[in-house]
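Removed from the display is one protein chain of the complex; every other protein chain stays in position.
Take a look at chain A:
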Amino acid sequence: MAAILLQAADWLFVIDNMGLLLGGTVVTIALTVASILLGFVVGFPAGAIEVYGSDRARRVVEQIGVVLRGTPLLVIIMILYFGLSISSSAFVTATIALGLRSAAYQSQIFRGALQSVDDGQLEAARAVAMSRFEAIRHVVVPQALRRSVPGFQNEFTIVLKDTSIAIVIGIGELLTTGQNLYEGGQSTAALEIFLAVSLVYFVLTFATNRSLDRLSDYYAVPEGTT
């Protein structure tokens, strides 16, 4: 059975079209990196506001977060592109949609990490005459960032694979490029193409998670009581 499905000719077809798949991969990577960065730039302050902000600021941020996390990504993209037409560039629109949705999730990663740092750390920093902002910046945030790596690895993986939804506004990223190769009956290599595409996703995920582990180890400090 497997032998029939995984035919040598079909693998040759995949190899012949490797250039196209790599092109799709580049789009996927670009979209992921841009979205994760936007998500960090917006999500980190949002998480900090949820922990340290005034009641009012906190409520506003929380409510926006609930809406973003509760709306399907597909709907967010469609609203931004066809409804609000925030940009004529599909790539920019997809980045904003993925980035804002990621910000809503990243804010929760950072909120949890900031809250996990013992209150005594902030108090000790205040006692050496740091302002609240300085104390958070120099003492709490460096510890919180270290603790947010596992959650961040998850978030990266999710955004990476969710980039495929960008097809609804016409972006040919990795999965779509693969799909286009066999659709319309040009080839019978559907399974082989999907396996190849999955392999690329796996390599990207694996490499990124490993890099983040390395980064985490590099900045690691011994754990225990302080």
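Just so we're on the same page, contacts are C-beta pairs under 8 Å (C-beta built on N, C-alpha and C of every residue); 3 or more make two chains touch, one makes a residue touch a chain; residues count from 1.
We adopt the following convention: contacts and distances are computed from a predicted model.
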Listed names "Radical SAM/SPASM domain-containing protein", "RSAM-partnered protein", "succinate dehydrogenase" or "Peptide ABC transporter ATP-binding protein", matching UniProt entry of the absent chain: "Peptide ABC transporter ATP-binding protein"
Listed residues A:19, A:185 or A:222, member touching the removed chain: A:222
Touch criterion as defined above, residue of A:97, A:139, A:159 or A:175 at the omitted chain: A:139
Selected residue (touches chain absent from view) among A:7, A:121 or A:179: A:121
For chain A, the residues touching the chain missing from this view: 118, 120-121, 123-131, 134, 138-139, 142-143, 146, 221-226
